[in-house]
Each structure stands twice: as structure tokens, then as C-alpha cells.
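Note that this complex is displayed minus one protein chain, with the remaining chains in position.
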Amino acid sequence: MGYLDSSGRSKDLEKGTKLELPLWLAAALGPRRKLVTCHLPRAFNERYREILRADATIVDLQGLAPYFYEFGRHLLPLVGAEGVTLGQLLTETLKQRLRRVMDSSLHCLEDDAAVHKARFDHLERTLFHTGRRMYQDHQLWLARRCHIITSIASTEQSGKRKLSEIS
Amino acid sequence: MDAAEVEFLAEKLPISIVPNFAQDKLYLISGDVGPFSPGIPVEVPLWLGLNLRQRSKCRIVIPDWLDEEKLAEKKEEEAQSKVFTQMPCEHYMIVKTLLKDIWDLRISKLRSSVADFILSEGSHAKLDRLTHMEINSIRPFLPHSLDQFHRLAKSAHNTELSQTQDL
Amino acid sequence: MLGEKALELIKEMERSKDGKLPAYNDNCVRLVLEEMTALFQQNQDDVNATVAGEAQYYPGIRLRHASLERNKRCLLAYLYNRLERIRDLRWDFGNILPPEIRENLCDPEIEWFARYSKNLATYSRSLGEGSGLDLTHDIKPPKNIYVEVRCLKDYGEFEVEEGDVVVLQKNTTHYLPMSSCQHLIRLGVLQQVD
Partner (left out) sequence: MSDVDEDVVAASDDEEMMTAPEVLQRLEEAWIIERMSPTLERHQTDLVDCMLDQINQMTENLKRCKKQDFRAAVHKMEIDRIRYVLSSYLRVRLEKIERYAHHLLEKDASVKDQSETVLSPEEASYAKEYVSSMESHFQKVVLQQMPEIIRGFDAVKECVRPNLESYIFLKVKEATPGVLLEDDTGDGRDEEVDLEEGSQYLMRYNTVKDLLQSGAVVFI
């Protein structure tokens, strides 16, 4: 399995070699099969955990880990005892940051919102867009324009939404 | 739901009109309306009232809670009160201007209470006195956020469980 | 790296989330399938080379099998997500796709589109004990029976309900029943005027 290690030349991987694997591969070789042991990636190490604990709202999650929550959630069963700390970190971080996500998506002007959004991870962005769509719909309604049917072409430009979103 | 749908639902509510025409009872699928006689107030669903007014066939009797003085009082009350005051009509947003101010006050209160709720990690929230359109303004953002939060918290909890079992 | 091509397919769908359906990536799908065949072959060889009771090839076999699963999952996700969008096209355009969109579908997808169309039509016809209801209409709550529309394209004769016919010529305006012209607004033939 030497080809997994881009620095190594040997045909086989030595026991104890440290290397980076994609999460899906680590999960397949990891905890149950005991072929590899997993360590927390940099974005979740002690140093960043401290920073997030101090004030999660100001951290640029997009820069740190673009799929912070989803990645973290999949890491939980892989990292042994560290999973407990990680679990708390994930829920605590989302809890602290949701207000910012809510305010920027339901309230802020377009430009300000974009500044905040740049620091959101993927899950936060999804929530942001959910809120933003509702906000825009309400503005349209206030302007008495929500009954105007638009053509498919223009809907596509402005970001398509599902036929009818549930709830 | 989008705002247009909330409005659609609100249009079912009865409103008083003064017609300027004579007409026998109309047997609508949703129920009978009329008879109509010039100058005699009669109750019709809002959608019908709006349609008739558009065709200059009636005048809509303004509900007394829409009186300017009363609304100004209402606005003052909302501003003074920390909690939501009772709205005189479930769908008060159908009419605007002064109402816009009340709306803004209530929405900013709503956002703070949502934020407090998220921080408290409660399992449920009580939302008495919020109107349909107000609830709609945080939907689906708030339920989606909580769904995501709950999903993370559950994964974190499962990790803890499996850790204690391992020991 | 293993599974890289498969990831490319997923990223392609993610990137085009808000836009139109990208062309079916035949080449990439083929490469993923080839990678799978190769992985499978190597595993066969390792299994054959394994002497009973020996475990030296096990990690490699395990790894390749995981890669096979991963590739399969990505391929199915790619196809599924495309079908979901092709489904939306049926709701937007009806059962005939504009050529510039149709060319982005592969043949089996065009077949699927036809099959989906037929299924939807059968279901719509069955509603109300056979009286039928076109669910692709009435997308928004009705406000007025009639709306003012401007014609953006030359369309020709158009039958408004009860046999009334209007000629839709570019830059003309009309006052039409919402229930009969909403489809043309969606298709960009007409534009609703405030």
C-alpha cells in the first residue's frame, strides 16, 4: 500500500507511518478494522479548539474547515476518546454562531451579509440561504410583487428554488 | 409557506363591505354570501371584498382596530412591553405603514428571543401571541437550524455513549 | 488518488447548484468505471495469491474494496442528483425540452425524462375520478382573474378559454385570464405587467 504515501518510495507501508487520508478511506480502515488509528485534523486540534472556545463568533470557519460541522460529525466515531471533546466543540460552536447567521440572513443589507457569509462554513451557508430566501420573499410581498409570475429563465438566473418548499 | 400563501389564507377572513349594487344571494362553493343592497353593510370573505372594490362595486369598512389612533397606541404598547402584546387581528400585516413600525419592533424582539432560546438549548419554545406572518418570517430558518443542531447534539451524545461503553 | 474522478462528478453537481444542468459527463463516468474494474482485478489477483491463513494482503484488499464502494456511491449520487433536476425540467418546460437543454442529457436520461413525463401525465389524468388536473399550473395563489401581459416573442394564435383566440405578436399587450396564460409567462413568451 506504499502508493498511499506520496513521500515514500517503498512498495509497502511501514507500520507506524503517519499519513493523511481522505475521511471516507480512514473510516473504512479505521476503528472497526483497526488497520489505522485516526487523529484529529489540524482544524480541530487543541489550539483551534481554544480559539473557538474563547469566541466562536469571530472565527473564519470557511478558512479553517469549509465543512466544519459535517466533517466534524463524521470524525466523531473515528477519533476515540477525543470524540467527546469534539462533539461538545461542534454543538457549542454552532450554538454560539447561530445568532450571527440568523441576523445576517434575516436582517442585514446585502453587502454586510456577504461579509459575514464569507466566514460561514457550508452548513451555516445553507442556513443563511434558507433565511435569506424567506427575507427576500417577504420584501417582495411588502412591495406587492410576489404575485408576479416570472419566467423560468429569470428564475434560473436568480438562483432556483424548489417548486414549493415544505413548511 | 411563502408570504403570498399566508396572505391567501388571510383572504378567507370575513370583512364588512358596503356595496353600491343590488344582487341576490350568491351560492359560492365556500358558502353563501349576500344578498347585496346598495348602502347596506354585508359580510364577505376578504378576497371577494377586495375584488369588488377593485371593480368599484363597494367600499370596505375599515375594521376598528385599524383606526390610526388605536394603532398608534398599539405601537406604543409594543415598544414599552418586553413580551409580545396581543394583536387585534391574526393577519394585521395586510395593511401597512404604521403597521410596519409595529412589525419591526416585534421582529427584533423575535430575533432576540430566538437567540436566547438557542443559547438555552431548550427542547421547545413557547410562541404565544406571534401572528402567522411573523412565525412565517423565521420559517424555515429557525426549525432548520434547530434540526441541524439536534442532529449534531445527537451524534455527539452517541459518541459519548459509545466511549463509556468501551471503558 | 483513489476516487478522485468520482469526487469530480460530485463537485460538478455542487458547483452548478443554482444554474442549469451541466452536460452529462460521459468521459468522467467512464474513467470511474475503469478505475473500478482495475481495482476489482487487483483484488482478484491478491485473493488468488493469498495462501490460506495469511493476512498480508488483507489491508490492500480492504482498501480497494472501500474504494469500489466509494466510487459506486459517488456515481449513484451523481445520477440521482441529475434525475432530480431533470424532474424539475419537466415541471418547468412541460414534456418537450428546449434543444439547448436537451443536448446536456445523455440518451438514457432522455428516456427517463419521457418515462417520468408519462408517469406524471397518467397520474394527472387520474385525478378527480378521471376528470384530470394539470398540476404544473396554478403555481402561485391567484390574485386576479385577468392580468395584463406584454408579448415578448411572436407566438401566433393562442386559444384563450371558451374558444376565444388572440394573436400574440411581439410587443403587443393583452388582458388575459391568468388561468390560461400563466404557462406562457413561465416560458417567457409573455411578461406580466404590474
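For clarity, chains are labelled A, B and C in written order, and residue numbers in each chain start from 1.
As a working rule, a residue touches a chain if its C-beta (ideal position, glycine included) is under 8 Å from a C-beta of that chain, and two chains touch if they have at least 3 such contacts.
Here the structure is a predicted model, which is why all the values come from computation and not from measurement.
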Decide which residue listed in C:Ala23, C:Leu135 or C:Val167 touches the omitted chain of the complex.
C:Leu135
Quickly run down the residues of chain C that touch the omitted chain.
29, 33, 36-37, 40, 68-69, 72, 75-76, 79-80, 83, 87, 106, 108-109, 111-112, 115-116, 119-120, 122-123, 126-129, 131, 133-135, 137-138, 140-142, 145, 162, 177-179
For chain B, which positions touch the chain that isn't shown here?
1, 5, 8-9, 12, 21, 23, 26-32, 47-48, 51, 55, 57, 123-130, 132, 135, 139, 142-143, 146-147, 150, 153-154, 156-157, 160-161
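Criterion: only the chains that are shown with their structure count from here on.
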Quick one: chain B and chain C, Cα centre-to-centre, how many Å?
36
How many angstrom lie between the centres of chain A and chain B, each centre taken as the mean Cα position?
33
Counting only Cα atoms for the centres, state how far chain A is from chain C in Å.
26
Which parts of chain B, given as residue numbers and ranges, touch two or more other chains?
4, 7
Identify all positions of chain C at which a residue touches two or more other chains, and write them in rising order.
140-141
Chain A residues touching chain B in their complex are 69, 73, 76-77, 80-81, 83-84, 86-88, 90-91, 94-95, 98-99, 101-103, 105-107, 123, 127, 130-131, 134-135, 137-138, 140-142, 146-147, 165-167
Footprint of chain C on chain B - complex, ascending:
4-5, 7-8, 51, 54
In the complex, the residues of chain C that touch chain A are 1-3, 18-20, 59-60, 62-63, 65-67, 69-70, 88, 91-93, 139-141, 143, 182, 185-188, 191-192, 194
